[in-house]
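With one protein chain withheld, the remaining protein chains of the complex are depicted in position.
Presenting chain A:
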Amino acid sequence: MSPLGVYLHVPFCASKCPYCDFYSLAGDESAMDAYTAAALAGIDAAARVFAPRRADTLYLGGGTPSLLGAARLGALIGRARSAFGLSDAEVTVEVNPADGLRPLFDSLAAAGVGRLSMGLQSAVSAETAFLGRRHTPQQAADAVRDARAAGIGNISLDLMLGIPQQTAESVEQSIDFCAALGVDHISAYLLKVEEGTPFARRGVGALCPDEDAQADIYLRAVELLGQRGYRQYEISNFARPGRESRHNLKYWNREDYLGIGPAAHGCVGGARYYFPRDLRGFVENPAAVLSERDDEPLALEAVAARAAKGATGPEALGEYLMLRLRLAAGFDYRETRARFPAFDPSPLPRAAAPMARAGLCQINESGIALTPRGFLVSNAVIARLLDALPGAIY
């Protein structure tokens, strides 16, 4: 069986960014200890259930995992290694740029961390300030150098697109900043004002560039990143060749990954489960997950049993195609049929033709892929493609 990915959700942040609706809390030492103990137990539980499967990616996301400190992070990574092998694995930790990260980076490197993902968001101070970020571009640049010095060479920076006041020029400034640092990977997300966030309460949506301007900014970013050697491989992800995130690609290829920690999601053999957004619940029972299908409790054993059977039905196919269409490579007919024997691509070229003419997707003999303009309207494009496939449900 193919190796797993393992995602650990660390739900702590020093402060909540006003646009963020991910699960995070301002945790104290005891909360972090309790979390760490539970996460260790969660790793053990998952390892027992999914034994003898190995993992080849580990991703610590959040939240702000770096807040846990070197000792706790080291313990978690070590336990994951003993549970799942992690041989030749991609191990990523999310970090917020700050001063004095060098000691932490040294410890992480020693624990086998080879990749960092940093939330830069913008290299323009006015924009980072608007986003409520506590760091300066200079601190981010220093953090990148510290990481390299510690021996962590594979670095990804996050950028935010569509921020109020942002222009094509200021986006270029941020991209040039990243390129000048020589990082390997850039994620560029369009700002979405999520319900219930301070941004939503403040009506920031109305201040953002309008639909057309956002589309222009996005397309310009794709173009600029490409010119600087960052090839788009997913809607929001760009990398130098060979530096695509192995862990994240498991999501988009609908491969197996475990999620551990409050609000973490996992998918094994097509069975999707998640932990509630509830730190206390996680601490009390680190293996209590719910099924995504019906939000009912689901035993990890049941997930494993389903995984053994594999899921190849119409819903699984719809989900697979939807995920693959996030990738610049799109989906490949033969590869798809290998996983879903009932897959019949014959209605697709006709359904896709008008969209291809409009420059939203590309059709070739082996498959279909969205263009950057198509990514911008991916809901509509995906819905239309799947509507044409009687064998796929979404």
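One rule holds in what follows: contacts are C-beta pairs under 8 Å (C-beta built on N, C-alpha and C of every residue); 3 or more make two chains touch, one makes a residue touch a chain; residues count from 1.
Quick note on the criterion: contacts and distances are computed from a predicted model.
This figure omits one chain of the complex; the name its UniProt record holds, of "Elongation factor 4", "sn-glycerol-3-phosphate transport system permease protein UgpE", "Amino acid/amide ABC transporter membrane protein 1, HAAT family" or "Rieske (2Fe-2S) protein", is "Elongation factor 4".
For the chain missing from the display, the contacting residue among A:Asp28, A:Asp99, A:Asp176 or A:Glu211 is A:Glu211, taking the whole complex into account.
Considering A:Ser30, A:Ser346 or A:Asn379, the position touching the chain not shown turns out to be A:Asn379 (whole complex). Across A:Ala221, A:Met322, A:Leu348 or A:Leu389, the single residue that touches the chain missing here is A:Met322. Checked against the full complex, the candidates A:Leu190, A:Val204, A:Ile368 or A:Leu389 give a single residue touching the omitted chain, namely A:Leu190.
Counting over the whole complex, chain A has residues 5, 7, 9, 22, 59, 61, 189-190, 192, 211-212, 214-215, 218, 235-236, 250-252, 257, 259, 263-267, 272, 274, 292, 319, 322-323, 326, 354-355, 358, 360, 375-384, 394 touching the chain that is not drawn.
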